[in-house]
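The complex appears here without one of its protein chains, the remainder shown in place.
And then subunit A:
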């Protein structure tokens, strides 16, 4: 079976900086795949390239058999990929409800959208209590939940998560990661970028380790978590 997401040997530049140097990776339907690595390794750049905010100079990205590299971001959402950006990037000057409405921007099926609001509120009860509140007044954890709920509103086939644990307390991180597993069980494929390698490897099926724009290791998440090299470099011994 062909992979859902197939990244083939992409090179991405920020101006003169060669940020991604020939990365290839695949995500199969139903999986949680994680991309781990240090700050500046190119994890976020990879996600931003998949979601169309950046265009690879060389190489190709295929999603469900169609080439998506080179398409503008708004068309990639329509293809079925939704991103929770790094730093959450919620619309702080709008209400929680308006943020979710924007998440459903590409959809026109009123009933389905209503149903999905309920789905999001069931998954994140705290958002339901704060529907009419300005999103900027939410706590960091609630903002992360809103960013995830907003991304789910487009009914993505593939969910890209960029550092969902950033800036959150350990208990909250556990909660967020449990929700990621639930979302995956409900049928959404997940590509997760994390600096918190321990947490990421604990929920992922497969993992790729990124170092200065290149993939240095890849394989089964459990095996990588047990490997000596990974433990030393990313898991604190």
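One rule holds in what follows: contacts are C-beta pairs under 8 Å (C-beta built on N, C-alpha and C of every residue); 3 or more make two chains touch, one makes a residue touch a chain; residues count from 1.
By definition in this document, contacts and distances are computed from a predicted model.
Novice: What is the missing chain called in its UniProt entry, if the choices are "Branched-chain amino acid transport system permease protein", "Sarcosine oxidase subunit alpha family protein", "Carbon-monoxide dehydrogenase large subunit" or "ABC transporter"?
Specialist: In UniProt, the chain excluded from the picture bears the name "Branched-chain amino acid transport system permease protein".
Novice: Just one of A:29, A:60, A:101 or A:220 touches the chain that is missing; which is it?
Specialist: A:101
Novice: Which one, A:34, A:49, A:69 or A:82, makes contact with the chain that was left out?
Specialist: If we include the chain that is not displayed, A:82 is the one touching it.
Novice: From the list A:3, A:38 or A:53, pick the residue that touches the absent chain.
Specialist: Residue touching the chain left out of view: A:53.
Novice: Of the residues A:40, A:70, A:112 or A:136, I need the one that contacts the missing chain.
Specialist: Checking the options A:40, A:70, A:112 or A:136, the one contacting the hidden chain is A:136.
Novice: For subunit A, which residues lie in contact with the unshown chain of the complex?
Specialist: Output for subunit A: 51-53, 72-74, 77-78, 82-83, 85, 89, 91-94, 98, 101-103, 105-106, 136, 138, 140, 143, 150, 154, 167.
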